[in-house]
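Down below is the structure, laid out as structure tokens.
Apart from one protein chain that is not included, each protein chain of the complex appears where it belongs.
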Amino acid sequence: MGNTFGQLFRITTFGESHGGGVGVIVDGCPPKLAITEEEIQFDLDRRRPGQSKITTPRKETDTCEIISGVFEGQTLGTPIAILVRNKDARSQDYNEMSVKYRPSHADATYDAKYGIRNWKGGGRASARETIGRVAAGAIAKKILKQHNNVEIVGYVKRIKDLEAVVDNNTVTLEQVESNIVRCPDSECATKMIDLIDDIRKEKDSLGGVVECVVRDVPKGLGDPVFDKLEADLAKAVMSLPATKGFEIGSGFAGTTMTGSEHNDEFYIDENGETRTTTNRSGGVQGGISNGENIVIRIAFKPTATVGKEQRTVTNEGAETVLAAKGRHDPCVLPRAVPMVEAMVALVLCDRLLSYYGQCKVLDS
Amino acid sequence: MGNTFGQLFRITTFGESHGGGVGVIVDGCPPKLAITEEEIQFDLDRRRPGQSKITTPRKETDTCEIISGVFEGQTLGTPIAILVRNKDARSQDYNEMSVKYRPSHADATYDAKYGIRNWKGGGRASARETIGRVAAGAIAKKILKQHNNVEIVGYVKRIKDLEAVVDNNTVTLEQVESNIVRCPDSECATKMIDLIDDIRKEKDSLGGVVECVVRDVPKGLGDPVFDKLEADLAKAVMSLPATKGFEIGSGFAGTTMTGSEHNDEFYIDENGETRTTTNRSGGVQGGISNGENIVIRIAFKPTATVGKEQRTVTNEGAETVLAAKGRHDPCVLPRAVPMVEAMVALVLCDRLLSYYGQCKVLDS
Amino acid sequence: MGNTFGQLFRITTFGESHGGGVGVIVDGCPPKLAITEEEIQFDLDRRRPGQSKITTPRKETDTCEIISGVFEGQTLGTPIAILVRNKDARSQDYNEMSVKYRPSHADATYDAKYGIRNWKGGGRASARETIGRVAAGAIAKKILKQHNNVEIVGYVKRIKDLEAVVDNNTVTLEQVESNIVRCPDSECATKMIDLIDDIRKEKDSLGGVVECVVRDVPKGLGDPVFDKLEADLAKAVMSLPATKGFEIGSGFAGTTMTGSEHNDEFYIDENGETRTTTNRSGGVQGGISNGENIVIRIAFKPTATVGKEQRTVTNEGAETVLAAKGRHDPCVLPRAVPMVEAMVALVLCDRLLSYYGQCKVLDS
Partner (left out) sequence: MGNTFGQLFRITTFGESHGGGVGVIVDGCPPKLAITEEEIQFDLDRRRPGQSKITTPRKETDTCEIISGVFEGQTLGTPIAILVRNKDARSQDYNEMSVKYRPSHADATYDAKYGIRNWKGGGRASARETIGRVAAGAIAKKILKQHNNVEIVGYVKRIKDLEAVVDNNTVTLEQVESNIVRCPDSECATKMIDLIDDIRKEKDSLGGVVECVVRDVPKGLGDPVFDKLEADLAKAVMSLPATKGFEIGSGFAGTTMTGSEHNDEFYIDENGETRTTTNRSGGVQGGISNGENIVIRIAFKPTATVGKEQRTVTNEGAETVLAAKGRHDPCVLPRAVPMVEAMVALVLCDRLLSYYGQCKVLDS
């Protein structure tokens, strides 16, 4: 279980890093949305390995094929199946890992749970699994764009202790894509790239923080109690590999303020809209979007698979050491940006459909 | 929507702060579990208002009634309905709020979404809604206890910038309950209590961090991809009112380490079990529990409703000011502890049942 | 599990026949629907025991209380909890059944599954459980009425081999309610009543067929593949106690026709609408409503609990005999009519919300 996400705009992903391929079924997509493989490929290319010197050198084009659900360029309302074949499989890199558990990786827990695992690559625990999410996210983004011109911009906020300065009201996709680390603060980006390149040479890895802003969110998305928008966003991004923390709005820093300092006071803007003067809420109040920018941050740990030798154990209970072979990212954050955007888009699209389902039937 | 949580151990809560009452339906509970209203009441009493000078003075006993699903002291396997009647309703305190939106509260977003809200108290957005969660959590805790002696201990880790020192291997419920702020570091607790008492007098409020440790978790709970254990835990606690952030294991701090520093190396313990020397993973690897302590932290913002005067607007679009009346918590954290424990218990219990559903059928 | 029904308009029922009460949580209800306890009570009164000489003499008023989700006469969009207390409990009637399994009842299977059962009355397997469905159905009916003037009329079509002649285009609730057996063919109704009264005196029971027509259904409800409208309707009514069969449109009789005889030819009506000249499809084609009358039939077996002596076994594996005491319906069909209507309303309301969720977002 656990391979389906969303209630109305619902995706199911499949595939291991080595095997026939990976992909996604998107169910519940509104009909008559114009969508092409090229639009989906755009985000897949931002996610794919081998895109720069600071990502894994594993070469995969990750070319997607729409198998079903689209007819003459438009969605049918039926399930959209998207398949990406696996290509560059050097499974011999993994022979050692068939018996040795990589520290802080999923090898040991998969064996504990299932009694079996695909040890060629990360199997289902590989970041390759996120291809299906990113493909589905591209469709969700287009729906949000078409509905209310919603704009989702993710970027690398921090690598180790190098933190970028970014204005969430103005940051653009173009700025994010202007460098290989996906940090719109170009000065900081240069330092980040150097830092990652250095750690790569040391056969070690780095972590950091991705921030994501969503602008022009309709009011009313998210539901009270368990499906609060921040709860669904937290689940969405914490389901990405290597995540260790989540914040919305003021986050952990906000806990050191008093209530009167922290509250976002209301005012009426020039269009008569209820707005807030500040946005410590991060665009969500009572679990429901209030129309301000949604702002979240996600902590990504340093990549678990490193070339340095480490103590570990075998699947037969013997202690040993491992210096991982294979081709791995020295830092997942540049490739994590489109993953975060995709998960945010999936949540918002799902809640948008849910909003129509509950609140528009008696309007008409 | 959004009032149901869990897949196999599934709860549905209902009720507003003012009206007939609040409660929960627990579906999927294993049969023949011994459970009493007293056991449930124990956690409800830890959650109820009026329990100390640093919580809201609103007086409610929050006495629970089991309506169904339990027969001669044992669960039937059918839905357990638990009802708590509302009692101490001083809705006149809220007359002003029928037109004025409380800053950083749910008033404005509920109106935007539904076009209607129960303005007497917080309605469905009141923390009173968590009664159902805590009641259901008491049942989940008992199942986990009975199954594997699983122990869940939540506590107040930080208030504003007062941070407690706590050993997660040894901290007990008794230590947590030994003071009214629910901080097992008694020296720090005294300071916290004073700080909260001071802010109360200033008609302002404070936030902080709750930490929760789970010991003796079976290996194998949680599912790859979307239902990773950390993702479900994040959603669970981020669905509690006033939360702004979530961390598991090393959290945001872990992002400044290198991979070789951060990884939890494996060893074989005296019982032949695969264990880790450190626990930066927080008990979860690849989305699945590895048997080490699960450790999470949750950021709670300062209570939104404060007695200080603030700028706001009315539901008719006029700017105004509001100094909230009513009886509110100067700091939600002491009462949030049992809520966090309940949400953690619900997730673990649900994943335990799911584990049996998928992985035990062909064993037998 | 199994106590929740529906995806967007989602109900969860609870309660046993003996114990604190029974009821329902309705989640996902559109906000600002005017609804009163009286409107709900109307259908509950059609369902309640003791309403006539041909139903069980058990006396219960089944008075409902709306606990939450309705504020000043309107739905809030939050969960609507409805509670009906149990009153007329003569559990001494059931002492014998604590050890003896009633043939063709749920006693033995509950014990086999759960290892425990509430033997006072039918417990969760009692028809009393349907109170929650009927209450929720009253709300669903009102939404459908308000949305498109949808009209749902159920009635007793056949008792044993007495079959009524009814025109589905014109039959009204008033005609159905004009006699105690709920058969709009008054001549046939009289015979049915006599037949049931006779079997009651013989301490035996009867079965039959309920038919239900839905008029003015919007086109487009129901979804391809697994959630075809006929599949959801089948599940809905086959989840009622004592059901053995389901038909839509031509049903089993349609299987003896050829395709060219059976097909519903299309024409364009005076309003330019695509219509069919016949309705062997029963209002559904390809799983989706086509705007014609939805017509279904449900087979109800004779009541399992009879006063006549029968061979059975005890829960300890001994053979014995049982002549059931207690107060039971000689024929469930008159009381089943509002249950069938409720289940049909729940399905249609859920699919209506789902239709808006998927198909209206990009329209606006």
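Order of writing sets the labels: A, B and C. Residues in every chain begin at 1.
Everything below uses one rule, namely that a residue touches a chain if its C-beta (ideal position, glycine included) is under 8 Å from a C-beta of that chain, and two chains touch if they have at least 3 such contacts.
All figures in this text were calculated on a predicted structure; none of them were measured in a lab.
Looking at the complete complex, one finds that the omitted chain is in touch with A, B, C. Touch with the chain omitted from the figure is made, among A:77, A:184, A:254 or A:330, by A:77.
Across C:74, C:98 or C:285, the single residue that touches the chain missing here is C:285. Looking at chain B, the residues touching the absent chain are 7-8, 28-33, 77-78, 143, 146-147, 224, 352-354, 356-362, 364.
Touching residues on chain A toward the chain that is not drawn are 1-4, 8, 10, 12-16, 19-23, 25, 27-28, 31-32, 65-69, 71, 74-81, 83, 113-118, 123-124. Interface residues of chain C facing the missing partner chain: 1-5, 7, 13, 101, 103-110, 112-114, 124-125, 129, 158, 160-161, 199, 204-209, 219-220, 223-228, 230-236, 238-239, 243-252, 254-268, 272, 274, 276-277, 280-282, 284-291, 299-306, 308, 310-313, 317-319, 354-355, 358-359.
The criterion applied here is as follows: only the chains that are shown with their structure count from here on.
Residues touching across the chain B-chain C interface largely coincide between the two copies, over half of the numbers being common to both. Distance between chain centres (mean CA atoms), chain A to chain C: 45 Å. Within chain A, residues 7, 224, 354, 358-359 each touch two or more of the remaining chains.
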